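Handing you a structure now.
== chain A ==
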Amino acid sequence: MQVHVDASDSRPIYVQIMDEVRRGLLMGTLRPEDPLPSVRELASGLRINPRTVLQAYAALEREGVVYVRRGQGTFVSPDVEPDEQERPRMALEVARRALTEAQRSGLALDDLLEAFRELSEESPESDGPEGGKV
Partner candidate 1 sequence: MSVARVTPILPVELGAGPFAISTKGLNKRYGSIQALAGLDLDVPEGGVYVLVGPNGAGKTTLLKVLMNLIRFDGGRARLLGLDTRKQGALVRAQVGSVPEDHSAGYEWMRIGRLLEHCSAYYPTWDQEYANRLAAKLEIDLTRRCAQLSKGQARRVQLLLALAHRPPVLLMDEPTDGLDHVARDGMLELLAEHLTDTPTTALISTHRVYEIEKLVDHVGMIRGGRLLAQMPTDVLRSRLRRYSAALPEGWQPNEKDPGGTLTRRAGLGRAMEWTVWGEEEKVVAELSGAGAHLQEITPLSVDDAATALLSTWET
Partner candidate 2 sequence: MKNMDLHPTPTFRAVLVEQIRVVGPTLKPLGVIFGGLFGLGTILILLNRPPDPVSFELNYFTLSVMALFGVAIPLFLWRGEESPFRSGFPWTLPVEKAQHALARVGAGWVWLMVAVVVFILWQAVNTLLSGGTLGGSETWLLAAPAGTVEDRMDPATMTSVVWSQPGWLFLVPFVGATGVYLLISALFLAIRHPGRWVVGTLLGLLVVTLITSRAGFNWLDDVAGGTLNSLLGGRYGLSTFIGGGTFEASATRLPSGTEVLVWLSLPTFGRWAMAVALWSTAAIAALGLAVFRHRDGRGGQAPT
């Protein structure tokens, strides 16, 4: 799974890393007990300050998403349940971004909701890896 961060994104970089980890969990590319890239790998790969990576991993650890195995690195928690925790959180984040974008174009929340209803009627197959309707 490729991690991408963007300096011009409105989220701080460590938040972007955390979101990328969550994305991986939701998409199934990251599963419980999977190792996360080492601080060195991620920092050099993304050309970012290693402290930022540490900050992201520490925050994820506090949330219980990952844990540290001494001498071996950081791993995804065995008891993380992406669907229950991450799915709603991620959905909220995406929705928030969509709303901001909508407001930039002069649209309101109701306009968006209406648009989503239209979309769900258009293509009933547009759902996540678990399947099911929106």
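Picked so that all candidates are chains of the complex that A comes from, given by their letters.
Convention: a residue touches a chain if its C-beta (ideal position, glycine included) is under 8 Å from a C-beta of that chain, and two chains touch if they have at least 3 such contacts; residues count from 1.
For clarity, every value in this text was computed on a predicted model and none was experimentally measured.
Put simply, of 1 or 2, the chain that touches chain A in this complex is 1. The touching residues of chain A, when paired with candidate 1 in their complex, are 5, 7-8, 10, 12-13, 39-40, 43-52, 100, 103-104, 106.
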